[in-house]
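Pasting in a structure now, in structure tokens, and then I'll have a few things to ask.
Apart from one protein chain that is not included, each protein chain of the complex appears where it belongs.
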Amino acid sequence: MDFNDSPEEAAYRAQVREWLEANAPKTPLTFEDMEGGGSMAASKAWQAKKAAAGYAQITWPKEWGGPGGTPIQQVIFNTEEAKYPIPPNPFQIGLGMCVPTVMTFADEDTKKRFVGPALRGEEIWCQLFSEPAGGSDVAAARTRAVRAPDGSGDWIIDGQKVWTTGAQFSSFGIVVTRTDPDAPKHKGMTMFWVDMSDPGIEVRPIHQMSGGSGFNEVFFTGVRVKDSQRLGAINDGWRVSLVTLMNERLAVGGATGAQWNQFLEAARQITGLDGAPVIKDQAIREKLADWYVQAEGLKHTRNRTMTALSRGQTPGPESSIGKVVSALQMQDLANTAVEMLDQYGIINDPDLAPLGGAFHASLMMAPGLRIAGGTDEILKNIIAERVLGLPGDIRVDKDVAFKDLPTGR
Amino acid sequence: MDFNDSPEEAAYRAQVREWLEANAPKTPLTFEDMEGGGSMAASKAWQAKKAAAGYAQITWPKEWGGPGGTPIQQVIFNTEEAKYPIPPNPFQIGLGMCVPTVMTFADEDTKKRFVGPALRGEEIWCQLFSEPAGGSDVAAARTRAVRAPDGSGDWIIDGQKVWTTGAQFSSFGIVVTRTDPDAPKHKGMTMFWVDMSDPGIEVRPIHQMSGGSGFNEVFFTGVRVKDSQRLGAINDGWRVSLVTLMNERLAVGGATGAQWNQFLEAARQITGLDGAPVIKDQAIREKLADWYVQAEGLKHTRNRTMTALSRGQTPGPESSIGKVVSALQMQDLANTAVEMLDQYGIINDPDLAPLGGAFHASLMMAPGLRIAGGTDEILKNIIAERVLGLPGDIRVDKDVAFKDLPTGR
Amino acid sequence: MNFDYSDDQKFLKNEARKFLEANCPTSRVRKVLDDDAKAYDEALWKAVAEQGWLGAAIPEAHGGLGLGHIELCAIAEELGRVVAPIPFASTVYFLAEAVMLAGSDVQKAALLPKIAAGEVIGCVATSEGPGVVTAANLQATVSGGKLSGTKLPVTDGDIATHALVLAKENGQAGLFLVDLSSGVTREALQTLDPTRDAAKLTFSGASAERLGAAGEGLALLERISDRAAVLLAFEQTGGADRALEMAKAYALERYAFGRVIASYQAIKHKLADIYVKNELARSNAYYGAWALNTDAPELPVAASAARIAASEAFWFAAKENIQTHGGIGFTWEVDAHLYYRRSRQLALVAGAPRVWKERLVSQLERRNIAA
Partner (left out) sequence: MNFDYSDDQKFLKNEARKFLEANCPTSRVRKVLDDDAKAYDEALWKAVAEQGWLGAAIPEAHGGLGLGHIELCAIAEELGRVVAPIPFASTVYFLAEAVMLAGSDVQKAALLPKIAAGEVIGCVATSEGPGVVTAANLQATVSGGKLSGTKLPVTDGDIATHALVLAKENGQAGLFLVDLSSGVTREALQTLDPTRDAAKLTFSGASAERLGAAGEGLALLERISDRAAVLLAFEQTGGADRALEMAKAYALERYAFGRVIASYQAIKHKLADIYVKNELARSNAYYGAWALNTDAPELPVAASAARIAASEAFWFAAKENIQTHGGIGFTWEVDAHLYYRRSRQLALVAGAPRVWKERLVSQLERRNIAA
């Protein structure tokens, strides 16, 4: 049990380090840099550089333009890359989920057209699955696609998608539509790729309680697409969407928001119940211990996942526990920090609140983190069913025509 | 908002106090008193006295031998009675659930035969509903009752009941049986009363992890009962059992086990992390505050229930929250107390452990308290469905013949 | 046993609910939320004054309704349900209670009628920075009846006419009544609940009259806070109940996988957990109301328990209401975050729950020794 690279990994890491040292940005973008699309330009430039050097999608096979590397090589690259002040990465959903779906179901010409620009960061993709009526329930899609009445074979798409990350800067998207409402819900859907600049597609940002707008609503009004934009067979969209969702990248990312060590720092400086620093308070100390132990547990769980990758194995189910633990911790830690400030805790002005308001930001982000990408409840279902092998929830919607299913808002 | 009696209540309370002062025992039973059935004799004697004075089942109508009083009168009597060292009450399940069921469904002769002896504590009743294959699921009963082949109209009962409180000292019981396995589960059951001394009935105590044996298994082997012992129509036992369960007495009882004030006392005397008494530990203090607030919340929730009774109203749903809160608190408080002792916490010898081992006893009782009389999970379902009006769980067993239902152990 | 609102009180409460449903829909609350320049809903404040609610517990001799505190609790519960964006707590729970408890006859005569009429807005200025304010770290000073120092955050400090200020006089902590018409500069603060604004107040020689005896400012502040805590507990309970209703209503209309989500045990048990906490909070609040209304010696313990239970219940209900809503729950457009914000504002405005837990346990220790 150690944290060492195998000889092959060490060689790869050395090569990556050398390349990064020669090519990666050394200073973060300034606010001036980021203005007027500067941030996106920097992201695209960095992606192009990585693609040229074979570091863009390391596990992609040569036929898709990748170097055909291993998952652990991707992890090594990510680890080393994170040491540099690289620009944001808006390509992941496209490269991780959308483009592989297109690659799997599209014809050779389509592949040729899309793979290169996506890999080089020239074109960004978004995934148009969720709808207002069905968040976790992708098969509840109501967005209709019907054949154009002109006999051209084209399809007309009408409906609304929601929670679409990056729609505002995406060139293309893949969209799940309902093509046979008389069939059971899983059997009447069809997948298409769409050009986001097509007339009839409108992107509106969603204003979150945290103040941010990372997600969008996307409205489809009479959007005409060619039948050649269809991915997979008609009414086979559910199976196609499963391919997309299975391509979801390994959840090796960590939690966001303020962490235990920032809490510890703040607790040293705040007056506690008896006038001593609040860090002397044993109730606070026990909470700190609990958060530390959870955070370390997650960190070393990721190490176990990476070990499996390093050994050429499929990672075990332990990789699924990350978000359900870290989102709840984020909410608890942020709330404890805010309460620790006593009356002062209501102030969230970054100039006045500790850590530039990081705890307050966490408090407002946490409710979203507990929901986005699968609610606590959905994730526990997934752990129970896929990891522990317990039965699925009883389904009442399997054998009913979609149009006859009861719906709410 | 006050805690005062209404004039009528005050008058009743004065009358009760006078009677108790003249009649209630003034000293607890000694160990010698309790030996050789002495405890049961004392219980029966006290019950007979109460019955003679009209205090046994205060809300029972005159036709059942009660004084036809109000629920709040019963509460007043209970409160005042609890101030005296009265013997245990083994009659409650019989008088609260079994006998009312008999009263509702039996003929006049049967009523005459049973009501007096039960009220006077001469005969104790037990409720034979739960079975090994179905704890919370009363309608899962497999205990068979079939007509005797001799054409007498008698029934022969075979099967096993479990979690039967007081079976070892009961004269009679009411038993749910399966009479039509071809019908759906709720439609093929029949209720009988049985004489517990009948041949073929065997009572075996259940050894609990706490060391106690408050429950029994009851085995029925070819037990013959007359058709006149049937309560309600053939195959209508589910409806009959609902009457029994609706007669469950109001959950106005408090939690058992060691409480916050005992914890506080113990925490004053135990060395904490830094050599000071552990009561100085803020983590312990916050827990104490939480337990106190919960306990006070339950106490005043009971006061709200009693207020409803006092106003002649049906108590609100708030009365259902007691056990789910107190059982979990009992487990947490006991465990914290044991951990507070550090290594010494493993010692549960009543001569060495604090409070005569009360925390350790709680620790071993709590798992049972979280289950008996409805698991935490069942109680939350009840709150969700009956109080909040949320839908019931999806039932897959409603329209299937009982014999075709899948079963485990 | 009479441990509930009376019929008259229920009638009052019901009327208050109808009034607020008509006059304080969340669209009105959002006007304060979205407008940085808007510190409170002035029209609602006037309407509430016209209802007589500001003087519900103020004696008739001082221009109030003289109803008693149970009635005020009932109103507080309804204000909490609608996350009312008005300086009710600062003015009624703190300032009016402080004046009634410790004001001179002159002060009572001068202030109480104006409070009842909505002409005076109060605020409480104790905090000076992050963490707990103590006799040792208190900086604001009164000398010769003039106050200097800085206080933040002061909820409603930007609109208040009068402040209760904790400050040192001759080296001892005292509680002072300060007229904010001069000697103070105010700076609006950015807070987590923009529907309840707060400010930084910098005093430079504002006129300050001491309330209560010299050197007993912290003890008096505790007594006032006990009274406010009970009333706040009703606001919190009202908010928690509303959050549960929102969660329940959404769970009953939202479908996932062909079923209303209210039919899933994860949601059912979550709502049951909220319900249990809310009922425990309500029962503790009732006991606090009884102690407040009868000025019982149990008040400090009862108020602490009420505040702890209500703070916990509202927080839990507010965050799990968002969770029950799923994606839409964390959008700006849905009202769930109004309750999330308010649950934090109310939990902090009169001291964080952990401060109250410590107060509770020290009192239980003393009681247990005495017993």
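Order of writing sets the labels: A, B and C. Residues in every chain begin at 1.
Throughout what follows, a residue touches a chain if its C-beta (ideal position, glycine included) is under 8 Å from a C-beta of that chain, and two chains touch if they have at least 3 such contacts.
As the structure is a prediction and not an experimental result, all values here were calculated from the model.
Participant: Report, in label order, the displayed chains that the undisplayed chain touches.
Facilitator: A, B, C
Participant: Which one touches the absent chain: B:Ala24, B:Ile234, B:Ile347 or B:Ile382?
Facilitator: B:Ile347
Participant: Of A:Ala183, A:Val387 or A:Ala401, which sits in contact with the chain we cannot see?
Facilitator: A:Val387
Participant: In terms of residues, what is the contact footprint of the unshown chain on subunit A?
Facilitator: Those residues of subunit A that touch the unshown chain are 1-6, 9, 72, 75, 261, 264-265, 279, 282, 285-286, 288-290, 292-294, 296-301, 303-304, 306-311, 318, 321, 324-325, 377, 380-381, 383-385, 387-394.
Participant: Take the complete complex as the reference. Which residues in subunit C touch the chain that isn't displayed?
Facilitator: 264-266, 269
Participant: Would you write out the residues of subunit B that touch the absent chain, in ascending order?
Facilitator: 130, 132-137, 140, 162-163, 185, 206-210, 269-275, 278, 281, 283, 331, 335, 338-349, 352, 354, 360, 363-364, 367-368, 370-372, 375-377, 380-381, 393, 395-397, 400, 405-409
The criterion applied here is as follows: only the chains that are shown with their structure count from here on.
Participant: Which chain has its C-alpha centre closest to the mean of all protein C-alpha atoms shown?
Facilitator: C
Participant: With chain centres defined as C-alpha means, what is the inter-centre distance between subunit A and subunit B in Å?
Facilitator: That gives a centre separation of 52 Å.
Participant: Measuring from the mean C-alpha position of subunit A to the mean C-alpha position of subunit C, what distance in angstrom results?
Facilitator: A distance of 40 Å separates the two centres.
Participant: Listing for subunit C: what residues touch at least two other chains?
Facilitator: Only 259-260, 267, 354, 358 qualify.
Participant: If I count partner chains per residue in subunit A, which residues reach a count of at least 2?
Facilitator: 273, 281, 283, 396
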